[in-house]
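Note that this complex is displayed minus one protein chain, with the remaining chains in position.
After this line comes subunit A, so read on.
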Amino acid sequence: MDAGGDTVAPAPGDVEDLEATRFSREDAGDGGGVPKGPPDLRDGGLQETASQGKEQSPGVLPSLPQAEAPSGTCELWSPTAPASGTAGQAGDPSDEDWRSQRKHVFVLSEAGKPIYSRYGSVEALSATMGVMTALVSFVHSAGDAIRAIYAEDHKLVFLQQGPLLLVAVSRTPQSAAQLRGELLAVHAQIVSTLTRASVARIFAHKQNYDLRRLLAGSERTLDRLLDSVERDPGVLLLGAVRCVPLARPLREALGALLRRCTAPGLALSVLAVGGRLITAAQERTVLTECRLDPADLQLLLDWVGAPAFAAGEAWAPVCLPRFNPDGFFYAYVARLDAMPVCLLLLGTDREAFHAMAACRRMVENGMRTLGATHDLAAIAGLSNAPSASAPAYSVRAVGAPGLRHFLYKPLDIPDHHRQLPQFTSPELEAPYSREEEQYRLSDLYHCLHARLHSTSRPLRLIYHVAEKETLLAWVTSKFELYTCLSPLVTKAGAILVVTKLLRWVKKEEDRLFIRCPPKYSTPPAASVDQAPHNGVFTGL
């Protein structure tokens, strides 16, 4: 293992240097390429890591990561090295485009095998991922766990989940906690397709298994998830789902309809349009035993919005990581009457496809009797962009000049409805129609959120004058609110706008939110012992 020791040995000091090299290339005066001393010198260094680990002999390293081609690491990361002749290839760490991305997210196995990278090809990144494994293993060998590295304007956040290691490398102003939340969402997405149990089983059985074989095709879902965080931050930031604005009587009628249409083993029925919730009905046994986590519901909403469900009636296993990370539900997904309105029926019986299909026809017939088809088509067709057929409203509806955008999450929902945290926000309109502007707004919201919820010094109210807009964030026992106002607004003017907004939300709350989520009055034929554990998907 001496040879291995030689190649990896420089890691404790040198990886840090390379780290700095990589991140501070633009700031030439920073002494980028010059080897620095201990890692925790200026940039905050390793947080909560045992720095005495440096004193340990490098001999402990070789046994740790099975980093693929560890010797190549240094060359690839050194800016002067000619990076194996294929410089500029997408995903090559020396590629300028790749390096300039705002936020990278990587998933790798404990053995250092790449599983997912947001940008570039995972093949080209195996050396980079080897370094990540080395960092984690090194700190781990000192009996500690690496959580984050702060380097210049970059944050590196590490999250270990079972045999999977998730890493975010970000230069967005998001806090480490927010990035960690994002990594958890990525992990939940992986678990939802494979279950935690089977991931653990696979790696227990074969440590160097290439998980990409099983996740093939799911990368796009992860991409979409990460993109949505940067452009439309409400969902993950507030831990809530977004509802389609709908007149209360219609929503209640639809809820009652879902409640009526049951099938054996049906646990949850959801009506959604473009990733937003119309209404959902939960079977009572599920409800009383465990409240459906909004993260799980959001996962389902994202999932059914995938283009894979655009045609036909689909039947697929899906796991709800918060509810039970080790078992599968079986999901029936279909568009209703060729509308973008999507019906999701979640059951525990693997063979129940035809029962669910029958249930869908009941829902369709019921909707026709209600005359809801027309209204729903109108909602679904509100925004004509076919890509994001997301029904929404304009901020102008509030009638508060100067208000550009807001996120509002009510916290005064009666306790027995707490299982469905919701939020509302208008469409992003000019000046936030371009991607960069959306990123900027999202970053600002993230900053405000991080300060409101700071663990050391939480705040209740922030008035923040930024370069191109003024923001006001406010959290009370009744709501959590983020507003974006025009840059010229005065403090008094801002208060006026917010008061107007709150009044508007109060007036519209029956339309904006599901005030009383429907439940099944009687549990369907399936008994409790037909719990989702029975649905554990053993096909792997």
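Just so we're on the same page, a residue touches a chain if its C-beta (ideal position, glycine included) is under 8 Å from a C-beta of that chain, and two chains touch if they have at least 3 such contacts; residues count from 1.
Just so it is clear, contacts and distances are computed from a predicted model.
Participant: UniProt names the one chain left off this complex as which of "Serine/threonine-protein kinase crk1", "Exosome complex component RRP4", "Methyltransferase-like protein 5" or "Ras-related protein Rab-20"?
Facilitator: Cross-referencing UniProt, the chain left out corresponds to "Ras-related protein Rab-20".
Participant: Give the residue, chosen from A:194, A:267, A:372 or A:512, that touches the chain omitted from the document.
Facilitator: Checking each option in A:194, A:267, A:372 or A:512, the one touching the absent chain turns out to be A:194.
Participant: Give the residue, chosen from A:292, A:331, A:345 or A:475, that touches the chain omitted from the document.
Facilitator: A:331
Participant: Of the residues A:106, A:138, A:158 or A:315, which one touches the chain left out of the display?
Facilitator: Of the listed residues, the one touching the omitted chain is A:315.
Participant: What is the set of subunit A residues that contact the non-displayed chain in the whole complex?
Facilitator: 193-194, 213-218, 220, 303, 306-309, 311-317, 331, 350-351, 353-355, 357-358, 361-362, 365, 537-540
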